[in-house]
Each structure stands twice: as C-alpha cells, then as structure tokens.
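The complex appears here without one of its protein chains, the remainder shown in place.
In this document, chain identifiers A and B correspond to the written order of the chains, with residue numbering beginning at 1 in each.
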Amino acid sequence: MAVLRNARAGIMGAVILGLGRGLGETMAVTMVIGNNPAIAKSLLAPGYTMASVIANEFNEATSDLHRSALIEIGLALFIVTIIVNILAGLMVWTVTRGTPARTNA
Amino acid sequence: MPKRQIGLRRQMTDYFFTGLAASLSVVVVCTLVAIFAYLILKGAGSLNWSFLTQTPKPVGEVGGGMANALLGSIMILGIASLFGVPIGIGAGIYLAEYGRNRLGQLVRFTSDVLNGVPSIVIGLVAYGLVVIPQRHFSAFAGGVALAIMMVPTVARTTEQMLLLVPHAVREAAFGLGIPQWRTTIFITLATARAGIITGVMLAFARFAGETAPLMFTAFGNQFWSYSAREPIAALPLQIFTYAITPYDDWHRQAWAGALMLVILIVGTTTLVRFVFMRRMLGGAR
Partner (left out) sequence: MTTAVEVRDLKAWFGKTEALHGINMSVEARHATAVIGPSGCGKSTFIRCLNRMHETNPEAKAQGKVEVGGTDIYEMPAVDVRRRVGMVFQKPNPFPSMTIYDNVAAGLKLNGTRNRRTLDEVVEHSLQQAALWDEVKDVLKKKSGASLSGGQQQRLCIARALAVKPEVMLMDEPASALDPISTAKIEDLIFELKQKLTIVIVTHNMQQASRVAEFTGFFLMGNLIEFDKTEKIFTNPSDKRTEDYITGRFG
C-alpha cells in the first residue's frame, strides 16, 4: 500500500498517457464504432470519433472546404492529445523529478 | 487486540491484493492469447503459397493474395528508415553525450510529445508536406509519415543504449587523447552497437503495423508497384480495405493478412530480442 501511495502521481500519469494513446487510436475504433455522426443517448449505440471521421471521409472529400474541415478535426485531435500528454508528463515528472535516464558512472 | 488477529487480517489483505494483481495480469495475457487464437482460427486456412505470391483479383473473383502489399510494406519501411534512422540516432547521440542542458531537455520534451501524437494526425501532416505539393499519393509520402513517427522512438532507444555504456569506457578514450567527437562515434557508439540495432529493428516491427498514416499518403494499390513515386499497397492498409467490404472472400483474405502481419511482427521482435540477449550476456563477461 505504501508503494502504491507514493507512486500515485506516477500511476495517474501512466493512466493518462494510456488514455492519450487510446484517443488517437484510429483503425481498431473505426472498424467497430458504427460511424454515426450523432451524439447517441446510449453507450451501446453507434457513434463516431475524431480519428474515425478523418479516416473515413478524407479520401472521399471532394471539395477544399471538406478537406480543410477534416484537417481542422485533425488539429483539434492534435491539441487535445498534446494537452493530455503534457498533463501526464507533468504528473510522472513530479514522481521521477525529471530524471529520464541515469548515467553509468 | 491480540497479536494473532492482526496478523491474520494483514495476511488476508496481502493474499487478496496479490491475487488481484495476479488475476489482472492473467487477463492481459489471456487477451493476447485470445487474439492469437482467433487469428489462427480464422486465418491459418487461407495463408497459403498463392496468397503470398499473387496480387489481388478483381472484386467478385475468388482467390488472389497480398504479395504486392508485402512488398509495399517493405518499400515504405525502407524509405522511412532512410530518413528516420539517421535522424533518430543522431538525436539519441546528442541527448546521451551532450544533452544535459536546456536544449537537451527541450529535445527530449518535444520527442515525447511527438511520440504521443495520433498516427492519423501525422498522416495528415505528411499529406500536407508531400502529397499536396507532388499532387499525387506515393510510397515516398508513406515513408515520410512513418519516418516522422520513427524519429522519437529511435532517438529514445539510442539514448538509453548509449547511457548504458559505462563512463569508464569513455574515460579510457579521453585518457588516450582521443577527442570527444571521435570517442562518441568510434568508441561509445561502437560499444552500444548491438543495442541500437535492436532498437531500430524493434521500431521497424512496430511501425510495420501502422495503418492510419498510410491512408492518405501511400493510399494503397491493387497492383504491383516498384516506384516510390506512385501509390503503393501496404499490408495493414490492405487488411483494413478488405475488412470493411461486404465480400466474404476478401474477409477471408483479411484474416490471412492479419495473421501474416502478426507473425511477422511478433517473429521479428522475438528473434531480435533473442539474438540481442545472447550478445549482451556473451559480451558482458
């Protein structure tokens, strides 16, 4: 228990990092999420993710506007991921105090 | 409270948490085993010689294979490593040997952030950088996308491997009057050689399975392609394309392709780790 308590911040950081990776996961999600661009009431109903939209529509986008819109979704995804990763990095850093690797003396 | 009772409660808690941790680990392993089992069940039957040597047949016709996708994956990885590996190793050398300063921290931070960017976003970046100016999809664009993803991974493993080289080795070189840069390249890097090569090959294996960044860079191709300037098929891309269609035969081939991809990746990783472990232990005496 003592170990877990001390590692709390680091574990939270690792969890958030994992979430960050999950945010960006495209293919596995696209194949099963149903690609329904509506906010459904139930978790079990088809939905959509930012990455899936881009994956599905990009190659069929004919107008510049459509493409630009999709790239903007990419930007939103990028910003969200960066914020999540920085947050996670900060949490991990408070535990390790910024020593990513040791030198062998 | 009598001593005995405290002991029992502590012990029970201990067993409980140990059991919990163990069963969660088992869940993870089971997931992996389940994936393997399913793949083998669904794909092994279709993984035959014609699958490995033929290109896709037109829709509706039974048969054909993913030979062009296999070649395409190799070509894209080759192009990616042409850019990604030198830059990654260079960054790793800088971080390990000269990087205890502000710039080093900045590079490490940027590298970590880049590592966390979703692969599809990197695909979009490669689209903007390569596909738009060139006005067509290409294997080269796919290579660029994967190269961008490779750099942080290769840099990090290179840095770690270089830091594993004992400082005494560098000191010996300095003591002989060898300048810093020569020491880094001919002594430190040479000593960490095996580890760095392993890191690069593991990166290969990992990025061989990337699909999203190739969707709007390499784009895919139903035929043989040997040119870096044209759209090209890639294994994970082909699997995805087949999987979302309504055709049974293509589903069958998708399973086979998935099985092949997993075998290649897991096989390479295991082999590389095995060879590396032997060299590490053999040379450490």
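Assume contacts are C-beta pairs under 8 Å (C-beta built on N, C-alpha and C of every residue); 3 or more make two chains touch, one makes a residue touch a chain.
This one's a predicted model, so the numbers in the text were calculated from it and none came from an experiment.
Looking at the complex as a whole, the chain kept out of the display touches B.
Summary of contacts with the chain left out: across B:Val107, B:Leu124 or B:Ala173, the touching residue is B:Ala173. Within the complete assembly, B:Arg182 is the residue of B:Arg9, B:Arg182, B:Arg229 or B:Arg273 that touches the hidden chain. Among B:Ser138, B:Thr191, B:Ser225 or B:Gln238, only B:Thr191 touches the chain that is left out of the view. By the touch rule set out above, chain B reaches the unshown chain at residues 100, 166, 168-169, 171-179, 182, 186-187, 190-191, 193, 283-285.
The rule is simple: only the chains that are shown with their structure count from here on.
On the chain B side of its complex with chain A, the touching residues are 105, 108-109, 112-113, 116-121, 124, 128, 159-160, 163-167, 211-212, 215-216, 219, 236, 240, 243-244. Within the complex formed with chain B, the residues of chain A that make contact are 17, 20-21, 23-27, 31, 51, 54-55, 58-59, 71, 74, 77-78, 81-82, 84-86, 89, 98, 100-105.
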